[in-house]
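With one protein chain withheld, the remaining protein chains of the complex are depicted in position.
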Amino acid sequence: MTNVSIMTFNILSILPILILSGFGMIVLLVDVLSSRRLGEKNLLAYISLIGIILAAIFARSPAGTTLFSFNESFAIDNYSLFFNFIFLLSTGLTILISHSYIKREEINHGEYYALILFSTIGMMLMAAGADLLNIFIGLEVMSISIYILTGFKRSKLISNEASLKYFLLGAFATGFLLYGISLVYGSTGAINLKQIASFIASKGGISDPVLLMGMGLIIIGLGFKVASVPFHAWVPDVYEGAPTAITAFMSVGPKAAGFAAFLRILITAFGSAHDEWQKIIYILAILTMTTGNVIAIAQTNIKRMLAYSSIAHAGYLLIALVSANDMGVSGTLFYMLAYTFMNIGAFAIVIVLSRKGDEFIQINDYAGLGFKHPLLALAMTLFMFSMAGVPPTAGFVGKFYIFSAAIKSGYIGLAVIGVINSVISVYYYLRITVIMYMKEPTREFAPLTISPLIVAAIAISVIGTLHLGIFPSKVMEIAQQATLMLK
Amino acid sequence: MITITHYLVLSAILFTVGVIGVLIRRNAIIIFMCIELMLNAVNLSFVACAHYLNSMQGQLFVFFTMTVAAAEAAVGLAIIVAVFRNKETINIDDINIMKW
Amino acid sequence: MLNLVALILLFPLIGTVINGLAGKRLRKETVGYLACGAIGLSFLVSFMVFIGLLQLPPDERLFEKHLFRWIESGSFISAAALQVDPLSVVMILVITGVGFLIHLYSIGYMHHDKGYHRYFCYLNLFVFSMLLLVLSNNFLLMFIGWEAVGLCSYLLIGFWFEKKSASDAAKKAFVVNRVGDFGFALGIMLIFLTFHSIDFTEVFSAVSHGNFEKGSFTVTMITLLLFIGATGKSAQIPLYTWLPDAMEGPTPVSALIHAATMVTAGVYMIARCNALYLLSPFTMTVVASIGVITALFAASVGLVQNDIKRVLAYSTISQLGYMFLACGVGAFTAGVFHLMTHAFFKALLFLASGSVIHALSGEQDIRKMGGLKPHIPVTYKTFLIGTVAIAGIPPFAGFFSKDEILLEALVRGNFIYWSLGAFAALLTAFYMFRLLFMTFHGECRVDHHAMEHLHESPKNMTLPLVALAGLSFVGGFFGIPGANALEHFLAPVLGGHGHTEVRGAVSAGHHGAWLPYLMMVISTAIALVGIFLAYQMYIKKPGLSKKLAERFRLIHKLLLNKYYVDEIYDAIFINPTKKISTQVLWKVIDVRMIDGSVNGIAWLVGRIGSVLRHLQTGYIRNYAFYIVVGCILIIVLAVFGR
């Protein structure tokens, strides 16, 4: 009765997590043991990158099936694998763009890299978690790391403020999420997603209001993480105040992780209650897109503008969530990947052009960039066009998939609103291009010191954005295989 | 006879009191304490459900929630200290550089 | 030989990339001839493809070149594939041929501009996009080309962005076009929903298999939405206002984009979808009516404009109206025929006007010209040929195509279409000759400063003029009645509803075989009357026009102000929003203007944005409050919303 049974667990299934946590600690150790000369600090970025590459190499999934591990609480399938690649990609790109940035801002501590790696672990756990406990723990590991990273410029009030806002609101939203989990647990007796699903199926659908309320509260908690209106209010302030490289990271990794958990919970656990949650997400999607796009127009600070744009993109992704068909899920995966490239690319350029203390991040500071730094301006134009959904970029194909998914599921109205929104968004994305190419410079562009790492990040982003726009079918195929696992 | 409903209603009271506290207080530490109150309310609901379902998962979840709360407390208080160092106040109505 | 089709696209793309990346460091000559060479090679390949297509039997003249699988998910498949058939071949020949001449001309015209490499980069990109538009084998790829040409047009209109009017015009063009594109995008979605495919071949074969009854609501919606797209791109009522402003761009750009190629994309699209349009009589009526009204309207505005390029711009709108009239009455071949001849003579007219402007160091007002004939003889002669062609004097190109359209309008449409069209033809002849007379004849009103620099344009500018003049002269013979080569060539695409059978019906019907010939005589007579009137007013009695203007002051003013359309748009859309926001919103909160906003809706959205951003108060407690409100709403919706 009391014997301790060794659970069936597959150590290989968490190998990427082990690698990342190991490298996180190595980074800390090297940081402590090495002398405090700057040259040594370069090493930390390379160590982290090696860790990420190793994690990507050892990330595996069995073809065509879902392998459960740790008492069915950890799922290894193509879905989590795809998301793992998105996380690792965004982490890798973030480290590439951070390297020169944190030197410039004098926050070059080893903890920076370690925390980024640890938060990636949290994301991986969120994407692969097959019960609510793992998803919750993953979410906390990710969030707490990012609270700290947000406040990393600790001598700057703006960074403190962002960190405090994010932390207080994040903890508040966590309260709702947990309350939701407890109600779901209370009304089904399970925290495992599959068991919840089978319980609901055995009752022939959700009729229990407690369970419905629990589901609603979980939607709130995750809606906060993915920045859905009306739980979005932290986004602009936090994005503005956080170190720019972390803003880039935050707008991609945690958002992807939030959607990974969102999709898995709603489709795996509450798949048979689609009618109940689709109307909530439907309304959230419309609010999110519209609010994000409309307010973005009025912004003058490029980080804030990108923050609102990131809210709007969350809205597009929610459309895919509403449709909840194969195309919607694979569309989410694809769009998230595309968004990773274009958004981190855009932030990389923001970093290159800004000065110490985040000077020159007003949109008007970009005037005349097209003549002074034509290649940078061209790359920025590409990213802006991609976010606006102009062909032949990744953003266009992604939007196309998402809107088609909505149409396929019969949400034509939603698709139309999405298209109108992307028309609105053209206005402010295009404004950046206009200012870069059609305004005389208002400031001197000091000669830029561009580190090779950030150039690599921009190049990868450009290639990714174009490749996904022109040859999307291969990646889409992989994304489709990933969705097969979910149901 | 005390049923689960009693416990859940008590949990709901504590949760809403915590929510109201977050909305009306201005001292960052007290707001944080209100959030802790919300987490405690949730814990009560977990334990109560676990008891009436003859299940252990709820109690385990509480164990993890407490760990998370501890981690959050460490980080959150550090953030508050950092803010106080720069701003000499933790009244969140004063902490308002970024808006619009 | 057909397999080479991808090369047609490749050459301009290579030109774009090289000029875009390295143009700054290359010598000016290299940049220009590189761009020209790219288009020239494209033209050669297009010609080879044309030859290749001719070798096939007429019914098999459809070749699809599969490039790669593009977007594929579930039942939705869209390949990046090119389609070569008679219609697209005609288009690519026109685009690369005229495009090549205009590139050549640009070398001279833009020689002094500091944005030389930028110009050629954009121009090559435009040609690439336009070719993509006409070569694609499905709606989605076509849409991409459609968006891309809009983008290039935007970039090129705003090429001299230091001028505020230029960047405003560019913005206006872009915003107005977005409205049209929105309709087009919705149309494509509806097509996918209805046909489960966006492939031209599949959609049209589904249509031709008769799965849809004539006049069905869905098809009417689809065609109307597509037509909204066409009115935006092809500057038809009510979305035409951007085209006259687009003349802020360099003149060769006006010639290439805003006369010869891009603005005809709408006509091409409708011709391409002829199978769909024929299913919806209602849409056809709308297309024809909009077309003929635009033709007349724009021609009447053209009567009194004094800017040489604006006259040509209104004339372009008017001629596009003819093309839509042709499509609307079902004479797609006639529409495409006019598209082709129009490309020749309108490109010629624009380039010649560019040559005039060049000679006068930038002067565009025809009241400050006159008597230029002896100074710039080549320009004069070519301009004359162009004018004669557009006025519709046989045997020049415009005569055949316009006559064809008017005939079809009468036979397939009704008398009203014909009479309005004919009246517009009269106006066309009048204002074009007014332009000619005021520019080249009469007394010289050029100021001394410009007079000193007066010179004929260099060889590389006059050469394209001569070539285009030649095309304007012979272009009509491709579609000459009787032995209509163009029509036979296009028949497989545009179907048996080309005009052969009409002629058959006509000759068998009560009109008798004499009708076409009578129509030719009438057309010629109309053109001659117009020319005569212009001659009377501007050469014989130069004071007459002023007197007329005074007598009909109201009409003159109305025309001079382009029927106040821009003002009406301002009054209906822009001013009320402005008023509301200044009086209501401005006082409530601090507002920030979006720089020189051109469009009421964009302005309004921006205003809403600057109001809504104040919800973002910066107070954590407010944010927490939003969360709680959202939470209550979501719970209510989840639990009680059933």
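Note that the chains are named A, B and C in the order they appear, and that numbering of residues resets to 1 at the start of each chain.
We take it that a residue touches a chain if its C-beta (ideal position, glycine included) is under 8 Å from a C-beta of that chain, and two chains touch if they have at least 3 such contacts.
Rule of thumb we're sticking to: contacts and distances are computed from a predicted model.
K.L.:
Just to verify: the chain that's not displayed, which of "Multicomponent Na+:H+ antiporter subunit D", "Formate dehydrogenase iron-sulfur subunit", "NADH-quinone oxidoreductase subunit J" or "Peptide ABC transporter permease" does UniProt list as its protein name?
P.N.:
So the chain that does not appear here would be "NADH-quinone oxidoreductase subunit J", according to UniProt.
K.L.:
Could you run through the displayed chains and say which ones the absent chain touches?
P.N.:
So, spelled out: the chain left out of view touches A, B, C.
K.L.:
Which residue, A:77, A:105, A:161 or A:208, contacts the hidden chain when the whole complex is considered?
P.N.:
Of all options in A:77, A:105, A:161 or A:208, contact with the hidden chain holds for A:208.
K.L.:
If the hidden chain were put back, which of A:70, A:87 or A:400 would touch it?
P.N.:
A:70
K.L.:
Hey, which of A:76, A:102 or A:141 is the one touching the hidden chain?
P.N.:
Per the contact definition at the top, the residue touching the missing chain is A:141.
K.L.:
Just the residue numbers, please: which parts of chain C touch the chain that's not shown?
P.N.:
So the residues of chain C touching the unseen chain are 619, 621-622, 625, 628-629, 631-632, 635-636, 639.
K.L.:
Just checking the interface: what residues of chain B touch the absent partner chain?
P.N.:
Contact residues on chain B toward the absent chain are 1-10, 12-21, 23-27, 29-30, 32-34, 36-37, 40, 43-44, 47-57, 59-60, 62-64, 66-75, 77-82, 84, 89-91, 93-94, 96.
K.L.:
Under the stated touch rule, tell me which residues of chain A contact the chain that is not displayed.
P.N.:
Its contact residues with the unshown chain are 1-2, 4-7, 9, 14, 17, 21, 28, 69-71, 73-74, 109, 111, 114-115, 118-119, 121, 125, 133-134, 137-138, 140-141, 144-145, 147-148, 151-152, 154, 163, 185-190, 195, 199, 208-210, 212-213.
The rule is simple: only the chains that are shown with their structure count from here on.
K.L.:
Taking chains as nodes and touches as edges, what kind of graph is this: line, ring, star, complete or other?
P.N.:
Contact pattern: complete, every chain touching every other.
K.L.:
Please flag the chain sitting at the greatest distance from chain A, going by CA centroids.
P.N.:
Using the mean of the C-alpha atoms as each chain's centre, the farthest one from chain A is C.
K.L.:
Can you check how far apart chain A and chain C are, centre to centre, with Cα atoms defining each centre and the answer in Å?
P.N.:
Centre-to-centre distance between chain A and chain C: 43 Å.
K.L.:
List the centre-to-centre spacing of chain A and chain B in whole Å, with centres computed as mean CA coordinates.
P.N.:
Taking the average C-alpha coordinate of chain A and of chain B, the gap between them is 26 Å.
K.L.:
Counting only residues that touch at least two other chains, what does the list for chain A look like?
P.N.:
In chain A, residues 164-165, 168, 172, 236-237 touch at least two other chains, as defined above.
K.L.:
Of all the residues in chain C, which ones touch at least 2 other chains?
P.N.:
Correct list: 613, 616, 618, 620, 624.
K.L.:
For a test of understanding, state which residues of chain A touch chain B in their complex under the given definition.
P.N.:
Interface residues on the chain A side: 133, 136-137, 140, 144, 147-148, 151, 154-158, 160-165, 167-168, 171-172, 174-175, 178-179, 181-183, 185-186, 189-191, 236-237, 240-241.
K.L.:
What residues on chain A touch chain C, complex-wise?
P.N.:
Spelled out, the residues of chain A in touch with chain C are 164-165, 168-169, 172-173, 176, 209, 212-213, 215-217, 219-220, 223-224, 229-231, 233-234, 236-237, 276-277, 279-280, 283, 291, 294-300, 326-327, 330-331, 374-375, 378, 390-392, 396-397, 400-401, 403-404, 407-408, 412, 415-416, 419-420, 423-424, 426-427, 430, 434, 437-438, 440, 470-473, 476-477, 480.
K.L.:
Within the complex, which stretch of chain C touches chain B?
P.N.:
Listed in rising order, the residues of chain C that touch chain B are 613-614, 616-621, 624-625, 628.
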